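Note that this complex is displayed minus one protein chain, with the remaining chains in position.
Naming follows writing order (A, B and C), and every chain is counted from residue 1.
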Amino acid sequence: MDSFVIDARRLRADFPILSQKHLTGNRLIYLDNAATAQKPSRVIQSLLNFFHLKNANIHRGVHWLSQEATRLYEGARAEVARFIGAASEREVIFVRGATEGINLIAQGLRRVYFQPGDEIVVTVAEHHANIVPWHLVAQELPLSLKPVPLTCEGGFDQEAFKQALSSRTRLVAVTAMSNVLGIEVPVKEVADLARRAGVPILVDACQAVVHHPLNVQEWGVDFVVFSGHKLYGPTGIGVVYLRHPWGEKLPPYQGGGDMIRWVKWNESAYAPVPSKFEAGTPPIAEAIALAEAIRYIEEEVGWDFIQAYEKYLTDYAQESLQSVPGITLYGTARPKGAIWSFSIEGIHPHDIGTFLDQMGIAVRVGHHCAQPLMEWLGVPATIRASLAFYNLPEEIDALAASLKEAVRFFSFTASQS
Amino acid sequence: MDSFVIDARRLRADFPILSQKHLTGNRLIYLDNAATAQKPSRVIQSLLNFFHLKNANIHRGVHWLSQEATRLYEGARAEVARFIGAASEREVIFVRGATEGINLIAQGLRRVYFQPGDEIVVTVAEHHANIVPWHLVAQELPLSLKPVPLTCEGGFDQEAFKQALSSRTRLVAVTAMSNVLGIEVPVKEVADLARRAGVPILVDACQAVVHHPLNVQEWGVDFVVFSGHKLYGPTGIGVVYLRHPWGEKLPPYQGGGDMIRWVKWNESAYAPVPSKFEAGTPPIAEAIALAEAIRYIEEEVGWDFIQAYEKYLTDYAQESLQSVPGITLYGTARPKGAIWSFSIEGIHPHDIGTFLDQMGIAVRVGHHCAQPLMEWLGVPATIRASLAFYNLPEEIDALAASLKEAVRFFSFTASQS
Amino acid sequence: MNAELQRLYQDLILEHNRYPRNYGRIENPTHEGEGHNPLCGDRIFITLRVQESRIQDIKFEGESCAICKASSSIMTTLVKGAPLEEVDKLFLAFHELLTQEAVCHIHGLPAASQEKLRIFATVRHFPIRVKCATLPWHTLKAVLNDPIRKVVSTE
Partner (left out) sequence: MNAELQRLYQDLILEHNRYPRNYGRIENPTHEGEGHNPLCGDRIFITLRVQESRIQDIKFEGESCAICKASSSIMTTLVKGAPLEEVDKLFLAFHELLTQEAVCHIHGLPAASQEKLRIFATVRHFPIRVKCATLPWHTLKAVLNDPIRKVVSTE
């Protein structure tokens, strides 16, 4: 394992923020990667280069800078298409993030696909981004969500899933990896079930895309979304994969420049995909920097390393955390990404969050935008430590040690007062 | 005027891209500012600082970085609110850009405000961003756009505007400054007319916000949108101003994390404004960098300088361009921003665009996302030179000289062959 | 141990968190209601009986962080038996304490009450935790204004 750790230590040098001191003077231990990842210098440099050397608006300019910006932006699309195994870059749409992505799909399906009373099969582990967009649709066109439970360990329950599918099912929309539990949903298997049920499948790949390579064609899915900022890219950029011919079927999400063929006062005709779905000036520098993040991951980190080392960290963390008195770990099923949610008996997660913060440790506490999952788990909130390939075993040691200290601190006994 | 030019020359040092050489070896002359502005070092540095020092997701984290990021992001909102004279920062929503902004408003009004058959009064000079979103609404709920013509010089025609208002009018939606002609629409006056007609008014301030200070309360308007990238900020960020209580009346545009109060499987309740309209992870670094752009404009450039110098440049350009044989300038009415659209007899704008590009001069040619305006002007396309406070008179001289050369080049005479 | 933490989690707070006073529900309440902080999941339920413009009895229960639980517990000890007028004063005093830069003296309140409230002053340095401390007070105020059961949110 030592060689792993040496590599991780070397890679940390690519992330300037990680060598920062915390406000308290402690060394910063960043374990909130599922909320957003830190950015390697290459990605930051990419933004800088764009604005220093190539900045222009895209598509409509015959001048050099505009052509350069267009080339880089469309190059980023091609890079993403290759990265996710899309059949064509025309299947890749740039949006602000996963949330906008699901809203784009939801509103499109509202207009041309759903019928009143339709059901959408989801898992109990969905992020609000895969719940609330459907509520907005449901306000205009009644439909309902059908949540499929997980096993007690947070694993995928095929039987339960099969039972949830019915003649009213019109869409399967699942997370590929829970942002709270880290557990994986076997997308290929679910896609098979969806296909047999004759309905399309949407995959929220926000977390999955960070922890292992994926291939939308091998998955056999119709819609995929993810956010750039969790994939070591900048904020303000995300990706929607619309398998052909969904891009033709869905109406445009937003109207404006660049998504039109022609415009008259009473009518307009739309450009072909992907432009049809990218109204107005897109996040140009951000798309280009996302492509740089992808190249960084593939070229300088490598999926083999990420998968092997993160598995090591996941196991290490499990063992370490289990030594904390009164801890409950959620989602112990495998396979899982390097995310651990837990609670500690008698201490509210919020207090743990503040305590750890004062130790320089950044974790997330709360419902993690997954309130229905909290309800299913029967907890008001959890503490979540989510890891990246730049985290170190000693950071996990520090977490476990601080948790133990917290347990002592909060178990106030009468004798102390 | 010399002191102006000295100041402009000094300010150019803040824009690293301007000292770049063009592909052809020529000095780069960037006159495509209405498409997107170049970014001062301070803005680029702001992105860098955020990702180097403060990067975290916002609102839901108790840890230090997250609190810092939240403070900076909400600070940016307060900065923008002050900049546009909003009554409260809760009236300011961050979006990707003006285009998304108008779509957000349009879809909200579709759901709670418009009735079939309603009319929206616009000017003939609208950008597609203020046309196509209404078409998308009209597909679900029939309504129509009523374009008000300008005077022949491109000026505002109050009589025509008054006549356009009728009992069917339910919204006035106008650009404050044409991105093609630079001419200004007197927003305060139009807002008065709208108020008298009892309808709300939306203002597309994309260009106006760049060329002069504005105050939404003095204007007396209900909705305002603009894009950060035209205001010397990064791509991926824009602003919607929703005058209270429109934020309460409009339903959320997108569903997801951070815009909810609580979520159950069949229903969710929304957070108060502005969160209600900001589903998911917003463009955090971009909002912070936009605030930096605003500070740069106010502190280091100054509105007095911008207005006086750009007026000088506008006049200078008018004179210079008029010396080009066969030129027609569009939109000579005043007041106007530093934008000139023109055509040259017998030469297609596209050929001029390529010609100028080879001289190192970046202008935009085409319909500028304003096809109905092109039709109204009776031209297939125009050439547009749009100026910023960092442009120099000698750059305008170079433009005029190159245009004259182009005229000679394209007036091929039989003797040449 | 980190000094900031000890300033936030003073002994009295930890003690009230561990051994909350007036925990539970009273019988035959005249007012009751729930308070909820969706950010961290704090949720408290207050029942109380008002007679002759005075809070005769009050209890709280719920799941919440230490700050919220201690604040609830201390609140009940302060308002139990107090005339509604004084409850108003306490509410305002507490609100000021948590939002203003420096409040040394809270006028018109018994010194013992002031002291109990003042242990929450350091919460100000943890802006994200302020709502945890104020939730019980906001809930109490809302519940008093309206004897019908309702949910209060601090967001």
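Things worth noting here:
In the analysis below, a residue touches a chain if its C-beta (ideal position, glycine included) is under 8 Å from a C-beta of that chain, and two chains touch if they have at least 3 such contacts.
Computed from a predicted structure; not experimentally measured.
Counted over the whole complex, the shown chains touched by the missing one are A, B.
The residue touching the chain not shown here, chosen from A:P245, A:P272 or A:G346, is A:P272. Per the touch definition above, the residue from B:V365, B:L392 or B:V407 contacting the chain not shown is B:V365.
Considering B:P16, B:P283 or B:P349, the position touching the chain not shown turns out to be B:P349 (whole complex).
In the full complex, subunit B touches the omitted chain through residues 24, 347-351, 353-355, 358-359, 365-367, 374, 380-381, 405, 409-414, 416-417.
Seen from subunit A, the chain kept out of the figure touches residues 60, 62, 67, 260-262, 271-272.
Heads up, the rule we're going with is that only the chains that are shown with their structure count from here on.
Ranking every chain by how far its Cα centroid lies from the centroid of subunit B, the top place goes to C.
With centres computed from CA atoms alone, A is the chain lying nearest the middle of all the protein shown. With centres defined as mean CA coordinates, subunit C is found 49 Å away from subunit B.
Per-chain Cα centroids separate subunit A from subunit B by 32 Å. Touching two or more other chains at once are residues 38-40, 128-129 of subunit C. Shown for subunit B are the residues that touch two or more other chains, namely 60, 62, 260, 262.
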